[in-house]
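Below you'll find the structure I mean.
One protein chain is absent from this view; the other protein chains keep their places.
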Amino acid sequence: MLQIEEERELRLKRNEESLREISDLIRKCNIRIIGVQEGEEKENGAESLFKEIIAENFPNLGKEIHVEEAARSPKYVNVKRRTVGHIVVKLEKLNDKERILGAARQKKITYKGTCIRLSVDFSAETLQGRRDWNDIFKSLRDKNFQPRILYPAKISFRYDGEIKTFADRHKLRELVAMRCLAPQEILKKALIPEKEKGERGYKARSKELNR
Amino acid sequence: MLQIEEERELRLKRNEESLREISDLIRKCNIRIIGVQEGEEKENGAESLFKEIIAENFPNLGKEIHVEEAARSPKYVNVKRRTVGHIVVKLEKLNDKERILGAARQKKITYKGTCIRLSVDFSAETLQGRRDWNDIFKSLRDKNFQPRILYPAKISFRYDGEIKTFADRHKLRELVAMRCLAPQEILKKALIPEKEKGERGYKARSKELNR
Partner (left out) sequence: MLQIEEERELRLKRNEESLREISDLIRKCNIRIIGVQEGEEKENGAESLFKEIIAENFPNLGKEIHVEEAARSPKYVNVKRRTVGHIVVKLEKLNDKERILGAARQKKITYKGTCIRLSVDFSAETLQGRRDWNDIFKSLRDKNFQPRILYPAKISFRYDGEIKTFADRHKLRELVAMRCLAPQEILKKALIPEKEKGERGYKARSKELNR
């Protein structure tokens, strides 16, 4: 009985992981445009808005780029939400996405002169997993440990001449607690209010998915 | 223990919902052609059959439309089934699908003079969820409550000057039972044989997925 339970737990977890992978895979050719005022795309459509952004910021890239679809996400403005939705652009070629986002990392991006951001598009789960590292990421960066977030939601940083990689906070916390891994002052500060944070993260995720 | 059970139930449900969303997303650029005789596509392929339909019905739309793939679904004729399979056409651009289906709502569609239908393509789950509203939809329409089916499988209708939206029958039934919501005679008739209908729907779905 216990074994069945364990196996079922494993299968459930595997399904969740596959789902996350597939959700990310489907978004692989997408670019998120963050910061464009609601309604700007009304007149000419989101696709031509994207093309304007490319023309304004990367005049050399624009001509050959094929857009599969582009739309505000979520589609309908929620008056209760105060945040502005992103525009999600699906390109035909993965290569185009990578060229654009690569170029976008080198400079400030604008639309009609206003600052905007271009970003990858992840599933809600992957996004939350990455966000869960935010505080630790900042602590490590401030102390110059050169942290990086790896796909899907791992953190890596330089420590003692090596690159350490962690997939979840618990593991990192354990090692910090056992003093196998300093920088304790930094990480502890970020890791101790674990319980509330973990729960908040979990609830936020559930809410998002159950909407 | 009970909490683990509840959480697991929640996770299972979340997986089912994600799966349905993904299944629908994959079908987003698809059009279903309903009513074309089995075998009609044998000679020139399903793609050129689709292009004939466009040329016959929407001579202005046809030229720029790119088809990713087109095939009879299911692929092989089941001699035991008496229904004819649909032809599923996957377009390259979401926009093209919407233009075609939008135009198809305005007129009768024919193939070589015979009436056919063009329709969106949903996952089996979403389709069943929408079908489950059929009886209530008809009752409401007959009484002029202007019902609509919303994505993925909600019903909305005008009642008492407001638009009411329901995601499942149980909720709607509760409100009808509590007399918070008339039109009781109409809805009751549709909602009372709930048990058998629910079960039939569920079994049909299981069978379809386990084939």
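Going in written order, the chains are labelled A and B, and every chain counts its residues from 1.
Note that a residue touches a chain if its C-beta (ideal position, glycine included) is under 8 Å from a C-beta of that chain, and two chains touch if they have at least 3 such contacts.
What you are looking at is a predicted structure, and each value in this text was computed from that prediction instead of being measured.
Residue in contact with the omitted chain (choice from B:Leu12, B:Val84 or B:Ile149): B:Leu12.
For subunit A, the residues touching the absent chain in the complete assembly are 8, 10-12, 14-15, 17-19, 22, 25-26, 92-95. Contact between subunit B and the absent chain runs through residues 8-9, 12, 15-16, 19, 22-23, 26, 47, 68-69, 92, 206, 209-210.
Here, only the chains that are shown with their structure count from here on.
For this pair, subunit A with subunit B, the centres built from the Cα atoms lie 32 Å apart.
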